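Before I ask anything, let me first share the structure, which is written out below as structure tokens.
All protein chains but one are shown at their positions in the complex.
Lettered A and B in written order, each chain numbered from 1.
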Amino acid sequence: MNAAEFVLEDVAKRFGSERRGHVAVKGLTDRFSNTQSVGIIGESGSGKSTLGRMLCALETATSGSIRFNGEEIADIRASKPKLIQFRRDVQLIGQDTTSSFDPRHSLRESIMYPAMSLTGLSRKEAYEKTDQVVELLGLSPKMADRPSEGVSGGQRQRFAIARALIVEPRILVCDEVVSALDVSVQGGILNFLKTYHRDREAGIIFISHGLPATSFISSELRVMFQGEFVEAGSTRRVVTEPEADYTKKLLAGYRAVPETLEAEVA
Amino acid sequence: MTTATLPLTAARAERRKYSAKLPRRRIDFLLLLPSLLIVLLAIVGPFLTPYSATTISGAVSSAPSMAHLFGTDSVGLDVFSRVIGAARYNLVIAVATTLLCTVIGVVFGLGIGWFESARGAAGLVARGTTRLFDLLQAVPAILLGLVIVSFFGASVISLTVGMAIILAPIQMRLVRIEVLRVRKEAYLDAARMAGQNELKLLARHVLPNSIWVALENMSFLFATSILLTAALGFVGVGLRPPTPEWGSMISSATNDALTGRWWSAAFPSIAMMITVWAFSNASHALFGRIAPKKLAAAAASSSPVVPSSEAAAEAR
Partner (left out) sequence: MPEFLSRQRWWITRVLLLPLHLFVFAIITFLLLRLVPGDPVASVLGPNYTQAAYLTMQRALGLDGSVWSQLGRYIVEILHLDFGSSIQTGRAVMSEMGTRLPGTLELAVQGLFFTVLLSLVLSYVAVFHPKTVLARIVLVYSRAAGALPEFVLAVWALFVFFTVLHVAPAPLGRLSTDLPTQTVITGFPFLDTLIQGYTAGAISMAAHLVLPIAVMAIASSAVVIKVLVSSLQGAIQDPATAFRITTGSGRRATVLSVYRRAAPAVVTLVGQMFGYLVGGTIVLESLFGFAGLGSYAVKAVLSTDYPAIQGFLLVVAGITLIVYMIVDLAVMTVDPRRRPGSVGSN
């Protein structure tokens, strides 16, 4: 298992022109490796999804530098073999939406594609590997022959995970992967991801607006507010001794709910 | 290295065995039947009709009889033979126009939708082209057709090309809106993560998911081009008589109808309506109900020359 590491230095991203544009992310400096599971938490519009897309080389930074295993993302994007290797190492799982799979393809077709184009498997090998990965996620391979609208949201999200895992990536960027799912379904997926991280030493960057799921899965936390990390540290430290005002407010929000509930019961 | 053919077929067999394609939808041949019959009639009809479509065959304006099933028109041409003979011209023009304007519309719609919010030259060209198309649409189709067709002479080719230019913006606009929608779909990012370059992305995902609006609209365009051909024939710039064409037949039969000789106008218009109906069924059988689920309620497009597309692009 080869190591993989992101190094970010003063990364900023602006959409639109210099005058009227909107700054989504600014001044991010950090490191993420395949041994870590890092949670990035923040409200919608805080720039966390933009960060995720930049880490996946779907978006380029306006300034600063993002390096993966020592290579600039911009250089990786410019070279086809480098990009293919990068896609084998880093994969993205997005929020479950009805559009996470092309409605005109079977789920199997969508899952086989990265196996063939990135890892160079033959059609037969990709077909069989799809069965394995799908079973790993607790789904029946037969179900994979359906179109994406033929399965439930939780099942579809497992297929999306299968599509990312079929290339055995070193780092998984999970952007709001459970936010749209029922709580009962969330647990299964979170447990799977946690186990996968521990057993395969695959890094997880878990982007979410929900604290419980994030702190369950990640040992490190970054709190993002208006495009910046306002707090960074181990999950335990951030949750028990928050330093930034925004983090305190965020935690207070979560504490307030059970307290009022208790008050009402009493 | 053995023979070249053996591994090829083996590879094909393996591809079939491990294919992951969704089953193709079934085509309802019953819906296709009327249009196939009409096409057949257009091909073999002129060999079966009793008279020539372009030479005088009897008395002027005689009512339908055994000799002249649909009667004769004011010049003495057999209406039955002309109605059948016109099917060729009208079908060829309408089918060719529909296909041509769909191809033009899809290519432009795809390019414009994809590059519209891009920076630099590509974005400028895309936005400029949209505006030009919009401006062109400010003139009613019949007037534009009048100008284009009359300048290039009335022939099957100039009618087809002229009408395709006029109707292409309709397809372009439909496809463009779909492309703007598809562009935001999560499966495009997933495909990028699977290592597809932008060109493959367009071919494998964007085109198949946005072309259906244009395909579904083909029945409307088929009808429109039949009617536009006829209308151009009606105002006098269509195919020259005695070339049989339903529109100009109706137009020259107007005076007959006003004096009570209904047949020379009635039969071509019935033929026209049956054809439009048959081909709209065919188009429904071939391309209907292929919209991705839940997306059918694509917002009604805004009127031309409206800057809302920019807002949509900015919002991205």
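Following the convention adopted for this analysis, a contact is a pair of C-beta atoms (placed from the backbone, for glycine too) under 8 Å apart; a residue touches a chain by one contact, two chains touch by 3 or more.
None of the values given here were measured: they were computed from a predicted structure.
A.B. asks: Tell me the shown chains the invisible chain touches, ordered by label.
C.D. replies: B
A.B. asks: I'm checking contacts with the chain that's been left out. Which of B:V103, B:V125, B:A257 or B:L286 qualifies?
C.D. replies: B:A257
A.B. asks: Which listed residue (B:V39, B:A86, B:I112 or B:A141) would be found touching the missing chain in the intact complex?
C.D. replies: The one listed residue touching the chain not shown is B:A141.
A.B. asks: Which subunit B residues touch the hidden chain?
C.D. replies: Missing-chain contacts on subunit B: residues 131-132, 135, 137-143, 146-147, 150-152, 220, 223-224, 227, 230-231, 234-237, 250-251, 253-254, 257-260, 262, 265, 269, 272-273, 276-277, 280, 297, 299-308, 310-312, 314-315.
The rule we apply is simple: only the chains that are shown with their structure count from here on.
A.B. asks: Where the CA atoms of subunit A average out and where those of subunit B average out, how many Å apart are those spots?
C.D. replies: 45
A.B. asks: Can you name the residues of subunit A that touch subunit B in the complex?
C.D. replies: Per the touch definition, subunit A meets subunit B at residues 16, 53, 56, 58, 83-84, 87, 91-92, 94-95, 97-106, 108-110, 112-114, 117-118, 122-124, 126-127, 130, 144-145, 147, 149, 160, 163-164.
A.B. asks: Considering the complex alone, what residue numbers of subunit B touch subunit A?
C.D. replies: 14-15, 17-18, 20-22, 185-187, 189-196, 204-205, 208-209, 292-294, 314
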